[in-house]
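Structure in structure tokens, see below.
Here the complex is missing one protein chain, while the rest keep their positions.
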Amino acid sequence: MLWYAGKRFLQMIPVFFGATFLIYFMVFAVPGDPIAALYGDHPPAPGVIEAVRAEYNLDKPFIVQYLLYIGGLFQGDLGTTFSGRPVIDVMAQAFPITARLALLALAIEAFFGIIVGLVAGLRKGKLFDASALVISLLLISVPTFVVGFVLQYVFGIQLGWARTTVSGAAPWGELILPAIVLASVSFAYIVRLTRASVADNLGADFVRTATAKGLSRRRVVTVHVLRNSLVPVVTYLGVDIGSLMVGAIVTEGIFNINGVGGTVYRAIRLGEGPTVVSFVAVMVIIFVLANLLVDLLYAALDPRIRYAK
Amino acid sequence: MTNPETVSVSSDSSNEETPLLKIRNLEVGFETQRGLVPAVRGVDLTLYQGQTLAIVGESGSGKSTTAQAVIGLLPGAGKVSGGSIEFEGHDLTQFSDAQFAEVRGSQIGYVPQDPMSNLNPVWSIGFQVEEAIKANGIAQGKEARQRTIEVLQEAGLSDASERLKQFPHQFSGGMRQRVLIGIGLSARPKLLIADEPTSALDVTVQRQILDHLQTLTRDYGTSVLFITHDLGLAAERAEQLVVMYKGKVVESGPSRAILENPQHPYTQRLVAAAPSLASRRIQSIKSAKSTDDSVRIFGEGSLDEALIARAATREASADEDLIKVSNITKVYEIRKQGFRKDKLLAVNDISFGVKKGTTTALVGESGSGKSTVAKLILQLESLTSGNIEFDGKNLAGIKGQELLEFRRRVQPVFQDPYGSLDPQYSVGNTIAEPLLAHKLGTAKERYNRVSELLDQVSLPQAARHRYPGELSGGQRQRVAIARALALKPEVLVLDEAVSALDVLVQGQVLNLLTELQTELELTYLFITHDLAVVRLVADNVCVMQGGRIVEAASTDEVFENSSNPYTQELLEAIPGANITLGA
Partner (left out) sequence: MPSSNTGRHRPGQEHFIASLAETPVAEIDQVDETGKARSTWTDAWEAMRRRPMFWVSASLIFVIVVVAVFPGLFASADPRECYLKFSNGDPQAGHPLGFNRQGCDVYSRIIFGTQASVTIGLLTTVIVTLFGGVIGALAGFYGGFLDSFVSRVGDVFFAIPTVLGAIVLFSVISVRDALTVSLVLSLFAWPQIARIMRGAVLSARNSDYVTASAALGVSRFKTLVRHVIPNSIAPVIVVATVSLGIFIVAEATLGFLGIGLPPTVMSWGNEINQAQVTVRTHPQTLLLPSAALSITVLAFLMFGDVVRDALDPEARARR
């Protein structure tokens, strides 16, 4: 296991550098004046452009620019927002909120997704299964922002059960509705994945052997079918963290949450390029790290991975 | 229905006339979109305490379905649609799920076919055995752990206590099968259902495991319902036989009676085609110096009479070697944990020759390196060291036009009839492909050549437009042979070419190969794990073990006076080798 963790960590390093390089490259190596493009239609105050130029070392060769940027990253320098505030400061305030929202969403989608998927898989072809399939297809085809507006409208405005916007401190209770919105699409994917995987495993030889041992149906389903079906679901969670990040931008935008996503959303709408780029870079780094965690979880669930050569 | 917990052996245990398992007129079908498709049609079967009964049949005969019905584990769409299965007087067909759960494991044990897929990959071996012990109330807590170790040790895993925490993928196939046998017997059931328990294993391992199983069941007084496709194996291991064909019992009774005096034409065919038994016949013919009676003990129409006749008269020819293999070695590098690389010596300094017009067999178990030799000769892998000569020419570094010329003369037929044909190519296109690759003939000529080849392998012309998915294993193998023959080669390398086929079909394909050899003056390199088949087709044999040739001699020498201990072990392990036929 330790060996596996070490190997995964080593494999992550080139991806980390590759991804940050790619983002840096996209922003600063496109033809034209990147600084002007970043500020778009909102020319900054005189002197700011020169300051930014100096900050990003644009007078130096490209690869040096990148290395200086990476060096800064490791010293906690994540860049500067449009208004000149260090990204790390904004992050310190916004990240806990987004982390809470994402954890809540992950918990909701994993818990309900796995239960619904398990029941659907066990009753393949029955009414419950058919309805679960239809609902999951519908959820996938409705974009997050539509789900967001609809739930905000119904529960926030029509029924008045929840606040339409989340207050600055974003307590857990107020995050439930946004978390449901954020979880909706992934919930649908998890239902489909669990269902397929449960149905597959139900027909597996080892499940028949487990039944032949004299185990109760309940034990066969929980110990042998469900446990094995979780393996692909966990793999999916790794990819899903990426879509949660995009979802967080949309959801935090709609509910006006002061998290990382909300900051990016407002920066995009106001055309504040530097803020967007700095924050997205951080999000990508978090995504890479989160995937490392998921890989370890995956190895914990499947011994074949753990002992793989 | 009585509560299964009160199920007990009929009080008068001396009364042997009450069968443990009595199946009467059993009907099983599978629900499909086109209605109920019958799989078992009116099967009768009687098994007494302490007996072993074997159900023998080819794939699709309904033998496994019958066994699965007994333990209530028919796959999804399967249903018992008629008849009764009486186990100690209780009709299992009427059991609820909960009642079955009580009987399974504790009263009826089950050993499945494929050791690779029947253990849950994510749980440790110890967990999976202990689970069975706890579920059947044999022991709990610490005692269960202790019992787990005992069960595994009894099943032949001497280092069980150290290996409890290991996972299935860390065990070999034979070891896993021992674990499964341990699980099946862990609660000392009265009846053990063993569904082809060793088909996936090497013959020597198969023999050890079955010997062990026999000892255990004899000690415990367990009755065994043994499912197998191998008549020789069945006759060797069971006192009662039930021969199934297309869902029906065609013949049943005491093993010896059926083997010596098969009455139903289907049983007669099976007896005639079983390589292990046929191989014994060759011996009796040879030793009796062909007194005509012995040839006919199994009745007219034996599929492999031609084979036996040929085998009885074959002589090693004295020609030059067409293929000459000298001191070849193949080393594979395997990446291990860390940055180390391990070297695997797949083929270790071997030499042999194949004479023109003869059949040379390479025999060995899995991992012996026999298939690697085939790939090396076919120039699909590069040699680490040594030489391969074909028709007097060294093949080292051969490429381009020369390689194509070599390929034209040496063609392969592979093992898996399901994998060796591109599922998206029709039969006609498959057979014509080598002609196209070598740019031979016009479209019309290729069309005619395909027709000719279809005739040669006894496939109807209509098969040209079919796809592999529509053909049986035997038919696919005929297509593969036709494709190999398309370029009129001199040598066929047959890599386990008949191993995956049902025995009757295997007999047919072997007949075909023998006929083609005479007709087209072909040279065969026949790679197999099955010594019984070797005796039917080969002139010379090389026995391989661990990458080396441990014995090379003419077939008769190997079978009659082999001095090599490994060869003898292989010969001993041929199922049915111990049956003495009263001829």
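A and B are the chain letters, set down in written order, and residue numbers restart from 1 in every chain.
In this text, a residue touches a chain if its C-beta (ideal position, glycine included) is under 8 Å from a C-beta of that chain, and two chains touch if they have at least 3 such contacts.
This structure is a prediction, so every number in the text was calculated from the model and none was measured.
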Practice problem: Determine which of the presented chains are touched by the chain that is not presented, and list them. | Solution: A, B
Quiz prompt | Options B:Ser106, B:Ser276, B:Gln415 or B:Ser562, residue touching the unrepresented chain | solution = B:Gln415
Quiz prompt | Absent-chain contact - pick from B:Val331, B:Leu504 or B:Val550 | solution = B:Leu504
Self-check item: Of B:Ala54, B:Leu362 or B:Ala480, the residue in touch with the unshown chain
Solution: B:Ala480
Quiz item: Given the contact definition stated above, which residue among A:Phe111, A:Tyr153 or A:Trp172 touches the chain not shown here?
Solution: A:Tyr153
Exercise. By the contact definition given up top, give the residues of subunit A that touch the hidden chain.
Key: 14-16, 18-19, 21-23, 26-27, 30, 34, 37-38, 40, 137-138, 140-146, 149-150, 153, 157, 199-200, 203, 242-243, 245-246, 249-250, 253, 264-265, 268-269, 273, 276-277, 280-281, 283-284, 287-288, 291
Quiz item: In the whole complex, what residues of subunit B lie against the chain that is missing from view?
Solution: 16-17, 19, 22, 44-46, 48, 76, 240, 245-246, 248-254, 257-258, 261, 263-266, 269, 375, 378, 380, 403-404, 407-408, 411-412, 414-416, 419-426, 433-434, 437-438, 459-460, 462-463, 465-467, 469-472, 474-475, 480, 483, 487, 504-505, 508
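Convention: only the chains that are shown with their structure count from here on.
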Exercise. Determine the centre-to-centre distance between subunit A and subunit B, using the mean Cα coordinates as centres, and give it in whole Å.
Key: 50
Self-check item: Footprint of subunit A on subunit B - complex, ascending
Solution: 71, 73, 75-76, 97, 101-106, 109-110, 112, 114, 117-124, 128, 131-132, 135-136, 167, 169-170, 180, 183-184, 187, 334-338
Quiz item: Can you list the subunit A residues touching subunit B in their complex?
Solution: 3, 203-217, 219, 223-224, 227-228, 231, 301-304, 307, 309
